[in-house]
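The complex is shown incomplete by one protein chain, all other protein chains being positioned as in the whole.
Letters A, B and C name the chains as they come in the text, with residue numbers starting at 1 for each one.
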Amino acid sequence: MAELNTLNNEWVLTWLRRSAEVVARHKSELSELDRLIGDGDHGENLDRGFSAVLAKLDAEPPATPGDALKLVAMTLMSKVGGAAGPLYGTAYLRAATAVGGTLELDAPLLAVMLTAARDGLVARGKAEPRDKTMVDAWTPAVDAAAASVAAGAHPTEVLAAAAAAAEQGAEDTIPLVAHKGRASYLGERSAGHKDPGAASSALLLRAAADTAAGYGAEEAQQ
Amino acid sequence: MAELNTLNNEWVLTWLRRSAEVVARHKSELSELDRLIGDGDHGENLDRGFSAVLAKLDAEPPATPGDALKLVAMTLMSKVGGAAGPLYGTAYLRAATAVGGTLELDAPLLAVMLTAARDGLVARGKAEPRDKTMVDAWTPAVDAAAASVAAGAHPTEVLAAAAAAAEQGAEDTIPLVAHKGRASYLGERSAGHKDPGAASSALLLRAAADTAAGYGAEEAQQ
Amino acid sequence: MKKLINDPQEVVDESVAGFGLAHADLVSINSDPLFVTRKERPAKPKVGLVSGGGSGHEPLHAGFVGLGMLDAAVPGPVFTSPTPDAIIPATQAADSGAGVVHIVKNYTGDVLNFETAAEMAAAEGIEIRTVLVNDDVAVEDSLYTAGRRGVAGTVLVEKIAGAAAERGDDLDAVAAVGQRVNDNVRTMGVALSACTVPHAGVPSFELADDEIEIGIGIHGEPGRHKIAMEPADGITDRLLEPILAELKLAAGDKVLLFVNGMGGTPLSELYIVYRHAVQVVEATGATVERNLVGNYITALEMQGCSISVLKLDAEMIELWDAPVNTPALRWGV
Partner (left out) sequence: MKKLINDPQEVVDESVAGFGLAHADLVSINSDPLFVTRKERPAKPKVGLVSGGGSGHEPLHAGFVGLGMLDAAVPGPVFTSPTPDAIIPATQAADSGAGVVHIVKNYTGDVLNFETAAEMAAAEGIEIRTVLVNDDVAVEDSLYTAGRRGVAGTVLVEKIAGAAAERGDDLDAVAAVGQRVNDNVRTMGVALSACTVPHAGVPSFELADDEIEIGIGIHGEPGRHKIAMEPADGITDRLLEPILAELKLAAGDKVLLFVNGMGGTPLSELYIVYRHAVQVVEATGATVERNLVGNYITALEMQGCSISVLKLDAEMIELWDAPVNTPALRWGV
């Protein structure tokens, strides 16, 4: 897959399945991050949402990337709750709108899709960079994806760049003092811990990149 | 004092003060015994009662042994609460009645006084020997006092015999299964612990004997 | 031990003082000796109801002083019965000429102190009846114990006897209906944690992280035995088993089901217990006609609950439904 110029619906479906699997695997870790500066449910929340996504994908796999992303949006919106549900819901919904009916996603469209998702998050949650939220994973990811596209990269490279930047962005939330979400109530005491939403965002973007790169694709499909 | 044929009001007052001091000193120990097989308040309860006794003795020392014992009875009855309050209250009240207006208590009268106290306890609480209650300290004490009187002992010796028997009786409650009071709810689990009421009874009788023997009388009077 | 208290010796006085301030429309506090009475004396003579016992079971008993329930409550020190010198004036205050019923939980201390007080009040010309509550089926063998303890059933006795007094029943009738409630109610409790008496400062018993204590009372005393922690439904089955074995419910029987919190267990968990308890009780063919779920007779901050089942008759239902206006139980007014 690494040499392809576009990613298709199968990539999207595999990515989403892998997302569900990754979230399940990191559930306790995400909840533990949230316990330290929030209320300890972020892993649980996301896992509830992605389990439901998985069930729906099994029941009736959507035919287009746009439909698949919309299904995720609606499912997360109605199953996750908390802050993350509407935020991720909006992000996937904007991503779905961005790809429209397109069946083959090329590198520029992937960057546009990621940007739309990030803009959705910001529109809904009003967080600014360095507020210690998931936005701090998404914004570097979007910037890296854009730079990568400008440098003529393939989709796989674009996603790899986005994932790496998101991971770095999540790490970089550690020293920050939270200004949004529950963690903001801790004031200075929120510094020193990684933001759980940034951490889950990095996992989801890493799942996208890994799927594109074909790593462990068989396991994820099981 | 050890050679006297009678004990007087001063002995009673000193005994009562020493009782208050001994109870205060053993408060935590008695409550801990009660925590193990009851509700952990026996030391606290008795200490509340004897502190009040002390305050009244300070305010207006009774003129006769009978009045002093009655004062203790009424004070314990109204300040101790729980099971021990009415039980000790009745015991001291019966003791007061037994000595009547007598100013000098000889050995036979001391034995009669202890017997009356024990009978009061039994009348009020309906406990039988080996039910693991304060009766198991008092009954051997009463028996030992009677035997001691029959052998022609002095008051000091009678009280020493009673105290030693009460202490032994309290020890002997350890293997018993309680059939009265809160400890009875534990069933078999009450075995293996000393009954707190038997323990406090032994302390009070030891205080009587020590006072008569003159041990530490100065400290107790301070 | 961390508690929202000041001096451990002042816990009861300060708490009752706060209670009195919060419910000044319903109750008056007499502070020395300590007892709580209704704000208003009855317009015409009615049977007075007095209860009391150690503190630490809040809202019992003071929380049940008011129209349709108690006329006076006598709080002792924490987990220690009050003394006659408080019970007697409370009894006098509750007497409006029609006599007084003492509702006493069966603990040696309560029994002896109320007994003494009743003798002395009777000597002063007040007619007294005593209803001894002993609903705790955890105490199996009353021949070899101080007898069954009075626990959550007390609340039901106070409500139903209180309604009988309010409608004008005479002394014997009020005592009789209270006794009938006691005879038809059975209770069993479980603790998930111990509680700490303020002046003791250490927990009343030890429980490992995976143990629970079955058959506890309400004074932080250990129960009959420890078992390994179980799901709520299993615990509920265990609590109901001895209760149902005694009550022998049959199709057509009506019951009041009471799930009582021990103080430190969230209401949400009590409802989980209640849900399964209804299923188990109704499997006998009986129907749950009335219920009560909440913290009504507690053991400080103990975690756990008790389940009580009261076999109802038509009169008890009528009296249960009658208006009540107390700090802790209120309806119909």
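Brief remarks on what is shown
Assume a contact is a pair of C-beta atoms (placed from the backbone, for glycine too) under 8 Å apart; a residue touches a chain by one contact, two chains touch by 3 or more.
Only a predicted model underlies this, so the values are computations on that prediction, with no experimental measurement involved.
The chain not displayed here makes contact, within the full complex, with A, C. Here the missing chain is touched by one residue of C:157, C:212, C:286 or C:319, and it is C:212. Only one of the listed residues, A:61, A:81, A:108 or A:129, touches the absent chain: A:81.
The residue touching the chain not shown here, chosen from A:9, A:45 or A:156, is A:45.
With the whole complex as reference, residues 31, 35, 38-41, 44-45, 48, 77-87, 89, 124-125, 177-182, 184-187, 189 of subunit A touch the missing chain.
The omitted chain makes contact with subunit C at the following residues, 2-7, 11-12, 14-19, 21-22, 55-56, 58-59, 63, 192-193, 209-210, 212, 229, 231-233, 235, 263-276, 278, 288, 291, 293, 295, 298, 300-301, 303-305, 330-333.
The rule is short, and it goes like this: only the chains that are shown with their structure count from here on.
Chains that touch both subunit A and subunit B: there are none. Each chain's centre was taken as the mean of its CA atoms, and the one lying most distant from subunit C is A. Subunit B has its Cα centroid 77 Å from the Cα centroid of subunit A. Centre to centre, using the average C-alpha position, subunit B and subunit C are separated by 33 Å.
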